[in-house]
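Only a single protein chain was left out; the remaining protein chains are all shown in position.
Now for chain A:
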Amino acid sequence: MALPKRIIKETERLMAEPVPGISAVPHEDNLRYFDVHIHGPSQSPYEGGVFKLELFLPDDYPMTPPKIRFLTKIYHPNIDRLGRICLDVLKSNWSPALQIRTILLSIQALLGAPNPDDPLANDVAQRWKEDQNAAIETARQWTQEHAKP
């Protein structure tokens, strides 16, 4: 099936004016599949890390949200061991007016503001609530270990 104009336009803009700290490059053989890199926000435990993600645009995009998953291991209450992300705009609050660009920005923001009250990785969220400083330290260690550029 031919690529919708919207996807072509979004891709062009992502290439021409990339968001600071975020890159998304489509695969040559499948223009609906993107390799994504997100830099950990400064003053967060993920600072200094570069996280790899995969992003796929389903056939009925933008009526359904893109499918996104972390490939780099990350210690975060809203991201589970398989890299799945708990973020409202990727699920119930998706709107067809949102874009790859805006979604990736939301994910970057989620790294800067973990939300243990709406957990996906229960053990991490539990620890985050009980001993936040220790949890943040672990997140920092994981970043050093797994997310080195």
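Quick note on the criterion: a contact is a pair of C-beta atoms (placed from the backbone, for glycine too) under 8 Å apart; a residue touches a chain by one contact, two chains touch by 3 or more; residues count from 1.
Everything that follows uses one rule, which is that contacts and distances are computed from a predicted model.
S.K.: Looking at UniProt, which of "serine C-palmitoyltransferase", "Ras-related protein Rab-30", "RING-14 protein-like protein" or "Major facilitator superfamily domain-containing protein 1 isoform X1" names the chain that isn't shown?
M.R.: UniProt lists the chain that is not shown as "RING-14 protein-like protein".
S.K.: Determine and list the chain A residues touching the chain excluded from the picture.
M.R.: 4-6, 9-10, 17-20, 60, 62-63, 93, 95-98
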